[in-house]
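Just one protein chain is left out here, and the rest sit where they should.
Per-chain residue numbering starts at 1, and chain names A, B and C are given in the order in which the chains are listed.
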């Protein structure tokens, strides 16, 4: 999959993604950290909702990086990195990966990766739901 | 100086600070990275304006952390960390400090430190002007 | 096993190894990162094929280092590092090891270790096949 230019993830788009994710978190009644990276992957935007766990700041950042670096949801890495699995302990690479759900690639309308969003602070199911809501804002359907 | 609770820097306030700083950057015609940390200092909010230097992401984050950790503007550390100075090479501590201007403590109306803002991407004078504009939004005067 | 001098893995040989590995990847239709280290183990050569995963850059580098440091294929470490195994979580050492297949020692004609090759970006089976093709170029048989 071709990566798009880091410049293609504008601050306007990142702000839209953060807003969509925050609203989803609000509707679910959870407090989370939300990170958005470009295709680099380099940090583009971040917010910590009030009362979100401090330990989840870095987890959100690493989820976003992981999803971008491997062009898949973080949970997909975790499926492969379990004991006995083909990518066991891959989390030691790239300065630390997070391989449970909550990181989702951001794609443009043509499918190119423009970055990723990482969410952490609630259950992994909730985190993933918030991340997906953010990702949906990056490539509006027809 | 007493540190406030990390909870005291609300997302609403952080958003207000980021907005004030971004508007200042826009009025100056510069593209910068802007980081806001709480009194922890833990990351609360971050934005990278379009075309801001990638290398300045980490510099902005470290300026914010440095200003909070030492309860002073980052340039004040730089005055002390020069060769022959009393804090020579203190930049090696805390996982890396940035000691030139652009990091400014955030204070509540009673003077307590509630966090810090770090700005990087332009000249240090411009970066500092943007950071001060953000910091001014954290403690509205009479 | 005696380590050879770092000088013994010439750039000519490293280039030959990278070429053999790249051709194998091409024939398999996969895009991978390929790293070659000497007996130090210090980086000697590296290429990222177009569209190879960004996250696999560091994995390839760590596979090469791991195979050299432990004088065996990386998958052999993984057999021992599983939960309950004798080297459980050895991946925490040496700044991060990778213990699944794709890292292969390079040996001279007399069996001495002259370095290692690490490949990442496809499945571990494919990565290993590419690495073995590269390693075969380092010690031509009769």
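What we mean here is this: contacts are C-beta pairs under 8 Å (C-beta built on N, C-alpha and C of every residue); 3 or more make two chains touch, one makes a residue touch a chain.
Fair warning: this is a prediction, and the values are worked out from it, not measured in the lab.
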**Request:** Sort through B:78, B:103 or B:134 and give me the one touching the missing partner chain.
**Result:** B:78
**Message:** Given that one chain is not shown, which residue among B:35, B:59 or B:72 touches it?
**Reply:** B:59
**Asked** Can you name the residues of subunit C that touch the chain not displayed here?
**Response** 6-7, 10-11, 14-15, 40, 42-51, 54, 57
**Request:** Could you list which residues of subunit B touch the chain missing from the display?
**Result:** 51, 53-56, 58-59, 62, 78, 81-83, 89, 91-92, 96-100, 123-124
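FYI, only the chains that are shown with their structure count from here on.
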**Request:** May I ask you to sort the chain touch graph into line, ring, star, complete or other?
**Result:** line
**Prompt:** In whole angstrom, what separates the CA-based centres of subunit B and subunit C?
**Reply:** 43
**Message:** Report the inter-centroid distance (CA atoms only) between subunit A and subunit B in whole Å.
**Reply:** 25
**Item:** Per-residue multi-chain contacts in subunit B, two or more chains
**Value:** none
